[in-house]
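For this depiction, one protein chain was excluded, whereas all remaining protein chains were kept in their positions.
Here is chain A:
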Amino acid sequence: MTIDSISLSQVKDAFHFIANRMVDSKDMLTQADQAIGDGDHGIGMARGFEAVNNMLEAKTLNNVEDVFFNTGTSLLASIGGASGAIFGSFFMGAGKALQGAEILNAAGYQKALEAGLAMVKKRGNASIGDKTMVDALEPAVDAANQYSGSSLEELAGLVAAASHEGMEKTKTFTAKIGKAKTLGERTLGHADPGAISITLIFEALKEYISSL
């Protein structure tokens, strides 16, 4: 049986699951960033998602919008740097699109992803091919928009797969934005750490839903 929606308490559990995955990925993300950046991406994401875990425990979250939006503000305040602004903006934008939803279904996930991408692009001015997290996020949003079924589980799988494929492609790009841009061709062969992170987030959400 496929899952069409998850409840508010399941969304909270899902965000704990995502947060734990990100905290556990600290060393892997650090190594990925050391290859083409200054090596602080793993530390920042771990610090950010530890804050998300604390927020999920401490804060009263009345709907799915609250969970997404407060995840965004927690990341924005605790990561700092470009990652904080981008990942924070993504979840805040996604949250606003959910408009007080009490469950997360496929239609809601689609709207949230699209709005999240719009916020990221507004904030960071990155386009496909710049070797940023947009290279993994935009294909995921495109995949979501093409889906017309009602299964959240299926959609989450499509999103994770498209994001993964986009992330893999960043290995063939030279960085055009952020601190890695002056490395130019030296960034070839390495995936963008931000693209890895957004893929980890989508994969964790998919895993959580499939485990229900």
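What to note about this one:
In the analysis below, contacts are C-beta pairs under 8 Å (C-beta built on N, C-alpha and C of every residue); 3 or more make two chains touch, one makes a residue touch a chain; residues count from 1.
The rule is short, and it goes like this: contacts and distances are computed from a predicted model.
This figure omits one chain of the complex; the name its UniProt record holds, of "Chemotaxis protein CheW", "Deoxyribose-phosphate aldolase", "Dihydroxyacetone kinase DhaK subunit" or "Dipeptide ABC transporter ATP-binding protein", is "Dihydroxyacetone kinase DhaK subunit". Summary of contacts with the chain left out: across A:I3, A:I43 or A:A161, the touching residue is A:I43. The residue touching the chain not shown here, chosen from A:H16, A:K96 or A:R123, is A:R123. The chain omitted from view is touched by exactly one of A:G81, A:G149 or A:G189, namely A:G81. Residues of chain A in touch with the missing chain: 30, 34, 38-40, 42-44, 47, 76-86, 89, 123-124, 177-184, 186.
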